[in-house]
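In this view, the complex is presented without one of its protein chains, the others remaining in place.
This part shows chain A:
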(Lines give C-alpha, C1' and ligand atoms only; values in the text may rest on other atoms or scores of the structure.)
Protein backbone atom coordinates (compact mmCIF):
# COMPACT_ATOMS: atom_id res chain seq x y z
CA UNK A 1 0.00 0.00 0.00
CA UNK A 2 1.24 3.45 -0.90
CA UNK A 3 2.36 5.62 2.00
CA UNK A 4 -0.29 7.95 3.34
CA UNK A 5 -3.18 6.22 1.59
CA UNK A 6 -4.79 5.18 4.87
CA UNK A 7 -4.66 8.75 6.16
CA UNK A 8 -6.29 9.95 2.96
CA UNK A 9 -9.03 7.32 3.23
CA UNK A 10 -9.67 8.42 6.81
CA UNK A 11 -9.83 12.07 5.80
CA UNK A 12 -12.27 11.35 2.97
CA UNK A 13 -14.45 9.26 5.29
CA UNK A 14 -14.56 12.12 7.83
CA UNK A 15 -15.28 14.77 5.21
CA UNK A 16 -18.11 12.64 3.83
CA UNK A 17 -19.87 12.97 7.20
CA UNK A 18 -20.17 16.76 6.81
CA UNK A 19 -23.61 18.12 6.01
CA UNK A 20 -24.05 18.50 2.27
CA UNK A 21 -21.14 16.20 1.38
CA UNK A 22 -21.16 12.57 0.33
CA UNK A 23 -18.32 10.16 -0.50
CA UNK A 24 -18.01 11.54 -4.04
CA UNK A 25 -17.90 15.23 -3.14
CA UNK A 26 -15.61 14.39 -0.19
CA UNK A 27 -13.08 12.79 -2.55
CA UNK A 28 -13.21 15.84 -4.79
CA UNK A 29 -12.76 18.20 -1.83
CA UNK A 30 -9.77 16.25 -0.50
CA UNK A 31 -8.06 16.16 -3.91
CA UNK A 32 -8.63 19.89 -4.18
CA UNK A 33 -7.10 20.48 -0.76
CA UNK A 34 -4.02 18.49 -1.69
CA UNK A 35 -3.62 20.45 -4.89
CA UNK A 36 -3.89 23.75 -2.96
CA UNK A 37 -1.60 22.70 -0.19
CA UNK A 38 -0.22 26.15 0.66
CA UNK A 39 -3.36 28.22 0.15
CA UNK A 40 -5.90 25.84 1.65
CA UNK A 41 -4.76 22.59 3.21
CA UNK A 42 -2.25 23.90 5.73
CA UNK A 43 -4.23 27.03 6.74
CA UNK A 44 -7.38 24.90 7.09
CA UNK A 45 -5.58 22.36 9.27
CA UNK A 46 -4.23 25.20 11.44
CA UNK A 47 -7.64 26.85 11.74
CA UNK A 48 -9.23 23.57 12.70
CA UNK A 49 -6.56 22.97 15.28
CA UNK A 50 -7.20 26.36 16.87
CA UNK A 51 -10.98 25.96 16.79
CA UNK A 52 -10.63 22.49 18.25
CA UNK A 53 -8.49 23.83 21.09
CA UNK A 54 -10.44 26.98 21.93
CA UNK A 55 -14.03 26.85 20.81
CA UNK A 56 -16.63 25.29 23.06
CA UNK A 57 -20.13 25.87 24.30
CA UNK A 58 -20.71 28.94 26.43
CA UNK A 59 -21.26 27.77 29.99
CA UNK A 60 -23.95 30.39 30.43
CA UNK A 61 -26.09 30.23 27.31
CA UNK A 62 -24.92 27.35 25.10
CA UNK A 63 -23.79 29.60 22.26
CA UNK A 64 -20.44 28.89 20.62
CA UNK A 65 -17.66 30.58 22.60
CA UNK A 66 -13.91 31.04 22.32
CA UNK A 67 -13.58 30.50 26.04
CA UNK A 68 -15.92 29.72 28.91
CA UNK A 69 -18.29 32.59 28.18
CA UNK A 70 -19.39 33.76 24.72
CA UNK A 71 -19.16 37.27 23.23
CA UNK A 72 -22.85 37.91 23.59
CA UNK A 73 -22.93 37.02 27.29
CA UNK A 74 -19.80 39.14 27.80
CA UNK A 75 -21.11 42.16 25.92
CA UNK A 76 -22.32 44.70 28.51
CA UNK A 77 -23.87 46.91 25.82
CA UNK A 78 -26.53 44.20 25.44
CA UNK A 79 -29.67 44.54 27.50
CA UNK A 80 -30.06 42.30 30.45
CA UNK A 81 -33.64 41.43 31.20
CA UNK A 82 -34.54 39.90 27.83
CA UNK A 83 -33.66 36.35 26.90
CA UNK A 84 -34.43 34.89 23.50
CA UNK A 85 -34.63 31.08 23.60
CA UNK A 86 -33.60 29.30 20.40
CA UNK A 87 -33.16 25.67 19.38
CA UNK A 88 -29.61 25.85 18.11
CA UNK A 89 -26.74 28.15 17.22
CA UNK A 90 -27.88 28.40 13.59
CA UNK A 91 -31.12 29.98 14.85
CA UNK A 92 -29.13 32.37 17.06
CA UNK A 93 -27.11 33.43 14.03
CA UNK A 94 -30.31 33.94 12.04
CA UNK A 95 -31.67 36.21 14.79
CA UNK A 96 -28.40 38.11 14.91
CA UNK A 97 -28.40 38.67 11.14
CA UNK A 98 -31.61 40.67 11.51
CA UNK A 99 -29.82 42.95 14.04
CA UNK A 100 -33.17 43.58 15.73
CA UNK A 101 -32.69 41.84 19.03
CA UNK A 102 -30.43 43.50 21.59
CA UNK A 103 -30.88 41.15 24.51
CA UNK A 104 -29.28 37.84 25.44
CA UNK A 105 -29.83 34.32 24.19
CA UNK A 106 -30.28 30.87 25.52
CA UNK A 107 -29.49 27.98 23.17
CA UNK A 108 -31.35 24.79 24.05
CA UNK A 109 -29.53 22.51 21.65
CA UNK A 110 -32.74 20.84 20.45
CA UNK A 111 -36.37 20.35 21.41
CA UNK A 112 -38.06 18.04 23.87
CA UNK A 113 -38.77 14.68 22.31
CA UNK A 114 -39.55 11.61 24.34
CA UNK A 115 -39.37 9.47 21.20
CA UNK A 116 -35.83 10.68 20.47
CA UNK A 117 -34.90 10.45 24.16
CA UNK A 118 -34.30 14.19 24.53
CA UNK A 119 -35.38 15.37 27.97
CA UNK A 120 -35.30 18.70 29.85
CA UNK A 121 -31.80 18.05 31.29
CA UNK A 122 -30.42 17.51 27.78
CA UNK A 123 -31.67 20.96 26.79
CA UNK A 124 -30.21 23.31 29.44
CA UNK A 125 -33.75 24.08 30.61
CA UNK A 126 -32.81 24.01 34.33
CA UNK A 127 -29.99 26.47 33.49
CA UNK A 128 -32.49 28.75 31.72
CA UNK A 129 -34.76 28.77 34.76
CA UNK A 130 -31.75 29.73 36.92
CA UNK A 131 -30.79 32.53 34.57
CA UNK A 132 -34.28 34.02 34.62
CA UNK A 133 -33.93 34.57 38.37
CA UNK A 134 -30.24 35.47 38.59
CA UNK A 135 -30.21 37.89 35.63
CA UNK A 136 -33.39 39.74 36.65
CA UNK A 137 -35.10 38.76 33.43
CA UNK A 138 -38.42 40.45 32.65
CA UNK A 139 -39.19 38.90 29.26
CA UNK A 140 -38.47 35.49 27.76
CA UNK A 141 -38.98 35.28 24.00
CA UNK A 142 -39.49 31.73 22.81
CA UNK A 143 -38.21 31.56 19.22
CA UNK A 144 -38.77 27.86 18.64
CA UNK A 145 -39.91 26.01 15.52
CA UNK A 146 -43.58 25.67 14.64
CA UNK A 147 -43.49 21.90 15.04
CA UNK A 148 -45.19 19.73 17.67
CA UNK A 149 -41.85 19.33 19.44
CA UNK A 150 -41.18 23.07 19.23
CA UNK A 151 -44.61 23.90 20.63
CA UNK A 152 -44.32 21.30 23.36
CA UNK A 153 -40.93 22.69 24.40
CA UNK A 154 -42.27 26.25 24.39
CA UNK A 155 -45.22 25.31 26.59
CA UNK A 156 -43.00 23.24 28.86
CA UNK A 157 -40.79 26.25 29.48
CA UNK A 158 -43.62 28.79 29.70
CA UNK A 159 -45.36 26.58 32.25
CA UNK A 160 -42.47 26.93 34.66
CA UNK A 161 -41.75 30.64 34.30
CA UNK A 162 -43.63 32.84 36.73
CA UNK A 163 -43.31 36.57 37.23
CA UNK A 164 -41.86 37.21 33.76
CA UNK A 165 -43.50 38.01 30.44
CA UNK A 166 -43.30 35.05 28.09
CA UNK A 167 -43.76 35.69 24.38
CA UNK A 168 -43.22 33.74 21.19
CA UNK A 169 -42.47 34.83 17.64
CA UNK A 170 -45.51 35.47 15.45
CA UNK A 171 -46.23 32.92 12.76
CA UNK A 172 -47.68 33.82 9.43
CA UNK A 173 -47.12 35.29 6.02
CA UNK A 174 -43.40 35.70 5.24
CA UNK A 175 -42.22 39.12 4.09
CA UNK A 176 -42.59 39.21 0.31
CA UNK A 177 -44.68 36.03 0.42
CA UNK A 178 -47.72 35.41 -1.74
CA UNK A 179 -50.80 34.00 -0.07
CA UNK A 180 -51.45 31.65 -2.95
CA UNK A 181 -48.33 29.66 -2.13
CA UNK A 182 -48.93 29.26 1.60
CA UNK A 183 -50.28 26.11 3.16
CA UNK A 184 -53.52 26.11 5.18
CA UNK A 185 -51.69 25.95 8.52
CA UNK A 186 -49.67 29.08 7.78
CA UNK A 187 -52.72 30.99 6.64
CA UNK A 188 -54.65 29.91 9.74
CA UNK A 189 -51.77 31.04 11.97
CA UNK A 190 -51.47 34.34 10.12
CA UNK A 191 -55.20 34.96 10.42
CA UNK A 192 -55.13 34.25 14.15
CA UNK A 193 -52.22 36.66 14.62
CA UNK A 194 -53.82 39.44 12.53
CA UNK A 195 -53.71 42.99 13.81
CA UNK A 196 -55.44 46.29 13.13
CA UNK A 197 -53.85 48.55 10.54
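Throughout what follows, a residue touches a chain if its C-beta (ideal position, glycine included) is under 8 Å from a C-beta of that chain, and two chains touch if they have at least 3 such contacts; residues count from 1.
The working rule: contacts and distances are computed from a predicted model.
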As a check of understanding, state which of "NADPH-dependent FMN reductase", "NADH-quinone oxidoreductase subunit E", "4Fe-4S dicluster domain-containing protein" or "DNA replication and repair protein RecF" is the UniProt name of the chain not shown. "DNA replication and repair protein RecF"
Quick one: say which of A:18, A:42, A:94 or A:148 touches the chain that got left out. A:148
Given A:30, A:92, A:112 or A:166, the residue that touches the chain left out of view is A:112
Out of A:7, A:76 or A:159, the sole contact with the unshown chain comes from A:159
Touching residues on chain A - with respect to the absent chain: 112-115, 119-120, 148-149, 151-153, 155-156, 159-160, 183-185, 188
